[in-house]
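Here the complex is missing a single protein chain, while all its other protein chains stay put.
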Amino acid sequence: MSDTTTLPRAHRALPSMTVIGPVLALVLLVLIGAALNPNFLAWANVSNVLARSAFIGIIAVGMTFVITAGGLDLSVGSMAAFIAGLMILVMNAALPTLGVGVPLVLLGMATALVAGLAAGFLNGILITRLGIEAFIVTLGSMGIYRSLVTWLADGGTLSLDFTLRSFYQPVYYGGVLGVSWPIIVFAVTVVLGEIAMRRMVFGRHCAAIGSNDQVARYSSVNIARVRLMTYVLLGLLVGVATIMYVPRLGSASASTGLLWELEAIAAVIIGGTVLRGGFGRVWGTVIGVLILSLIGNILNLTDLVSPYLNGAIQGAIIILAVILQREGKAGA
Amino acid sequence: MSDTTTLPRAHRALPSMTVIGPVLALVLLVLIGAALNPNFLAWANVSNVLARSAFIGIIAVGMTFVITAGGLDLSVGSMAAFIAGLMILVMNAALPTLGVGVPLVLLGMATALVAGLAAGFLNGILITRLGIEAFIVTLGSMGIYRSLVTWLADGGTLSLDFTLRSFYQPVYYGGVLGVSWPIIVFAVTVVLGEIAMRRMVFGRHCAAIGSNDQVARYSSVNIARVRLMTYVLLGLLVGVATIMYVPRLGSASASTGLLWELEAIAAVIIGGTVLRGGFGRVWGTVIGVLILSLIGNILNLTDLVSPYLNGAIQGAIIILAVILQREGKAGA
Amino acid sequence: QETKVIGVSIPAATHGWAGGMNYFAQAAVERLEQTYPQLDFVLATASDPGKQVNDIEDMVATRHIDALVVLPFESEPLTGPVQAVAQSGAWVTVVDRGLSQEGIEDLYVAGDNSGFGRVSGAFMASQLPEGGKIVALRGIPTTIDNERVAGFESAIEGKDIEVLGMEHGNWNRDDAFTVMQDFLSKFPEIDAVWASDDDMAIGVLAAIEASGREDVKFVLGGAGMKEMVKRTMDADPMIPANVTYPPSMIATAIEVTALGLVSNAPVSGEFIIGSVLVTPQNAEQFYYPDSPF
């Protein structure tokens, strides 16, 4: 509750830092990367980084809405693993009937979307209808999905049939004009997300609910439905991310999507969305995702530090990126 | 923001469920355990469960204050690992000089307490002085401590010297009148915590800050100091927990204390503390911790389910425990 | 006839090899429960050493186990608790990771991590030209990983092989994919990759394939995942070999322990399952198409 009253005011008083902050952090990282390794800015590397950011990125766009509306979802990582597992099982099972081809891939995609929708709906219903803390519901479903995928995979790895994988792979590796599909889908998600957040009733309602749900209710906003929608949207986007993820390695296991939830939430907050809800920005989330991906990329491209310390550097940069952004209100 | 206004009303209107809820869930679990295995209620098992709950339990008591004051700390698990590593390093290093004996153990304990204090202080300072989201600060420090312990251990395990371990072990395994030390320390922490929360100015100020920090500020509460204190207290308690933990396993590695933060936060919330701050209860946290430990214990009692599904059962029970508690306000 | 209880405590299936090991453990338990009605099994999987100690305590306190088969998550933390089990009179079988004190276990069934690294290193050295450049991926930072890497480094010592870079891929396909992509960006010329694990090899291969780079001649994984053994068997030039580290050793350990309990046969001692180089010539022996791993 604490910061909601002061924060957005700081936004107004110092629009500069909260807006420029994340961008500045990103630019700094890019400069550091370019200075450390000449290949850093090569299209191959940029394309790699963007494509691998796409999974978390697409999920983080959905997370932005959930958090803006005052919610949280810890289950996205294991949900992604579960959906990937399910998708692989379904596609492998349908392979003898449908044969390798577009219908089979479409079936897989439909499975992912439906499963994502259903999973998001489930989380949302428990949160909005039974009124349980989002933290608890999604902590619970995180355990459940992670377990389910382990069980589906019999403890091991679920792998897409080899021929099928080759057929499906272009969805990750292929693209248009040298821009691969994950990047395109990510970009489209972001643009739609930004529009939904800033120019659509849904985004406005999310911010209103996150800011003060009583006021939203007294203003005839159907808060249960809007909240539910944020979880459903997030689930759907997890499905979309999974569709991009599966063709990459064609497999899913208990370690798929591990800690994606933390990464997605961190990206959202680095981007300037307020964790307690009421204010969100999708473009900020994108910056957050890119910052997080770039840290790993830069650490891999150089060997300045012991790899054991990668996590420490990552942690420090996350904090710094946010300090850069909030500097203005240090006194507050 | 959502639930803060409606929750406490539910507390008064239906004191029964939010108070009885967690207790009921615990009792149900105990009954199930007793039904499944006659040894469940044997002192040996009870003592095991209580002693192993002590680590998370002691930490969760501190977490209750942090959350009540509207904060969060994700770093406790890796902080515990780091402190354990440091403690082992210090004790091993001082072994040649001090020799195996009480002074050396006291040195180790002092190290843990000071390190815990310092780590909590650091988190707290970043959060209160620089005004960065607690989520981000502690996510960052979580990465940093986890990395540091990996680095200290050179990727492997830090082990207490063997003779030293045998000397120190009674701190975990020994006790008074058949009650082992971790249980005693846990009990003392809980009692003191409950007193601090309910009968001391500190607890009151935590609740006030979590409820509305503006009001607290206008009422001359030094909110920065109280918030800082919650993190320092939590750090200190992480130190205490580590003092109990090291003699148990005699080692620390990158996998020490993994996910303790989630477990501690879950325990706090299952216990009825409001995640957004403003209301906390220490005894509830104890119930939450016991519920979480018992789930694991009971799953080991039988082999009804595939171990792959343990996580799913755990997740479902966490959600159910909270549904039981909140049932009353389902309509709200 | 008195029922005897065997406790089996293993790490959870968090990566490919552990997944295989979980599979073999469950399969062995199911099979043996059929075979020996007088045996009862408790199988617990743990996600960290602390949890594993809890599991073992529970087995002793509530199930009164007569024997324990344990694959320690880590050696150090499990030594004390397993010792306590041994002192209580139960039979103790330790698998894969030795305890940090000798003489606790009655039976030791293990792979050889530094041997695994040495075999891998020797193979790489034998296949690469003078001045060959390689990159290596490491597992999750643990003692096992350290032993393997040390073994590998000792095997290539003195050989004219340049290790361009080493990063942790955490025995995870996705992490390995990312790390390999970045290695490919960083180093214009890589002759071979020591992926040190078949899960990581899959990620590495995908990254190489996607980059379209031709300079990488081969990738050496490890642990004998069936898909990879198959490709070696089929003489895939990218995967000329594999190094075994069979997850089925847990099944061996459980079976031998069970046998010991029911028959009082002398089964104590040490079984070291050495790491063997799998090549197209002998791959067939190591190919188990029905295994999940």
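We call the chains A, B and C, going by the order they appear; numbering starts again at 1 in every chain.
By definition in this document, a contact is a pair of C-beta atoms (placed from the backbone, for glycine too) under 8 Å apart; a residue touches a chain by one contact, two chains touch by 3 or more.
Rule of thumb we're sticking to: contacts and distances are computed from a predicted model.
You can't see one chain of this complex, but its UniProt record names it "Sugar ABC transporter ATP-binding protein", from the set "Sugar ABC transporter ATP-binding protein", "Monovalent cation/H+ antiporter subunit D", "Phosphoribosylformylglycinamidine synthase subunit PurQ" or "Heme exporter protein A". Among the residues A:Ser211, A:Thr273 or A:Asn297, only A:Ser211 touches the chain that is left out of the figure. Only one of the listed residues, B:Leu41, B:Leu106, B:Val188 or B:Val201, touches the absent chain: B:Val201. Touch with the chain that is not drawn comes from one residue among B:Tyr172, B:Trp260 or B:Phe279, which is B:Phe279. Panel shows chain A; residues 4-5, 7-9, 12, 195, 199-201, 204-205, 207-208, 211-212, 214-222, 278-279 of it touch the chain omitted from the view.
If you put the missing chain back, the residues of chain B touching it would be 4-5, 7-9, 11-12, 195, 199-201, 204-205, 207-208, 210-212, 214-221, 274, 278-279, 331.
The working rule: only the chains that are shown with their structure count from here on.
In terms of inter-chain touching, the protein chains here all touch one another pairwise.
For this pair, chain A with chain C, the centres built from the Cα atoms lie 33 Å apart.
Distance from the chain A centre to the chain B centre is 29 Å, each centre being the mean of its Cα atoms.
For chain B, residues touching at least two other chains, in rising order: 150, 154-155, 306, 308, 310. Of all residues in chain C, those that touch two or more other chains are 12-13, 22, 26, 141.
On the side of chain A, the complex with chain B involves touching residues 1-6, 70, 74, 126, 129-133, 135-137, 139-144, 146-148, 150-151, 154-155, 209-214, 262, 265-266, 269-270, 275-278, 306, 308-316, 318-319, 322-323, 326, 329-330, 332. By the touch criterion stated above, chain C contacts chain A in their complex at residues 12-16, 18-20, 22-23, 26, 138, 141, 165-168, 172-174, 177-179, 181-186, 199, 202-203, 206, 210-211, 227, 292-293. Those residues of chain C that touch chain B in the shared complex are 12-13, 22, 26, 41-45, 47-51, 53-55, 57-59, 61-64, 73-81, 100-101, 140-143, 145-146.
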